[in-house]
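Here the complex is missing one protein chain, while the rest keep their positions.
Let's look at chain A:
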Amino acid sequence: MKVTVERAQLLKSLSHVHRVVERRNTIPILGNVLVRAETAKLSLKATDLDLEVTETLVAETGTGGSTTVPAHMFYDIVRKLPDGAQIVLEGDGDRSVLTIRAGRSRFTLQTLPENDFPDLAAGDMTHAFSLAAADLKRLIDRTQFAISTEETRYYLNGIYLHGAGSAKSATLRGVATDGHRLAQLDLALPKGAEGMPGVIIPRKTVGEVQRLIEDSEAEIGIELSQGKIRFTIGHVVLTSKLIDGTFPDYGRVIPQNNDKELVVDKKDFEAAVDRVSTISSERGRAVKLALSAGKLVLSVTNPDSGSATEELEVEYASDALDIGFNSRYLLDIAAQIEGEAAVLKLADPGSPTLVQDRDSKGALYVLMPMRV
């Protein structure tokens, strides 16, 4: 194998794929990246057995071939080579080494046989559709924060992507929840996604896809089946296993009849919550919201340090109500609001509260209160 490639291109591709490789690996081959030279192109592939990323870049191929080298070391070498360098990769099948040359630098890396490199064996995908990068990014950005980290309920460790809505206004919906808050975002159902199975995309995959979306103008190809999902983002193809579990019937926790409506200015509200929660030394202390006509009083009391109060002018016309929320969770949700105002629909201090964006459609959040 002999191939010449531009340093900047190689570095960018490696930066995409090497992230998938876990720093600590008990299986040596999983620490490697697969390098394959074909006519006029070079492809790089890395996997952690749940997730596989392949990127193809333009290269000048002398002789084709493939091998695997330690991913992080390869990345570090390329990163340290001078900008603008032309890098020559040359494999020697007999000695199982890969030589990397650029200018006067020369590295020889030990390789492991390509045959040992695992293949995620995606199998047949049953559904294929495409989404605007900006839409997919929004779906991830708005729901990611609510993904549970608790391993006991592994089926909550991802975003549940599925078809929803009625036949007339069908949507592609992403939902994430950890039982204490829930985030849901609807996009128009793209062509090809009709009848797709509901899938749970693992957190790591979600994070990788989010990082790979650089150009929000682009279209992203999505293919999926019962067990796998594949994203095609420019020259990168990311294939991932899905979480094998049943996402709970989240619909029943979304309140339908909350009649007390509160409208707050997003920026003012977020800043006020942030300010009063300074008093809570530990994360997760309660912020009390005292509501009365046209007025919201936020307060935090910490027996160890003191208290904080802030008053906001709001749109509120229902009966007075006192309700408490975890300050961290309230901030997380306030941060999701894209428009100028947030609408909170409340029932009573013990029931879930619905939070929506007044100006932007498709997103909704549910937050469980705390007793204060």
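Keep this in mind: a contact is a pair of C-beta atoms (placed from the backbone, for glycine too) under 8 Å apart; a residue touches a chain by one contact, two chains touch by 3 or more; residues count from 1.
Here, contacts and distances are computed from a predicted model.
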Under which of the names "Biotin carboxyl carrier protein of acetyl-CoA carboxylase", "ABC transporter ATP-binding protein", "Urease accessory protein UreD" or "DNA polymerase IV" is the non-displayed chain listed in UniProt?
"DNA polymerase IV"
Of A:49, A:253 or A:293, the residue touching the omitted chain is A:253
Which listed residue, A:42, A:206, A:273 or A:370, touches the chain dropped from view?
A:370
Given A:38, A:178 or A:274, the residue that touches the chain left out of view is A:178
Note that chain A touches the chain not displayed via residues 149-152, 156, 177-180, 182, 248, 250, 253, 282, 284-286, 326, 329, 350, 352, 366, 368-372
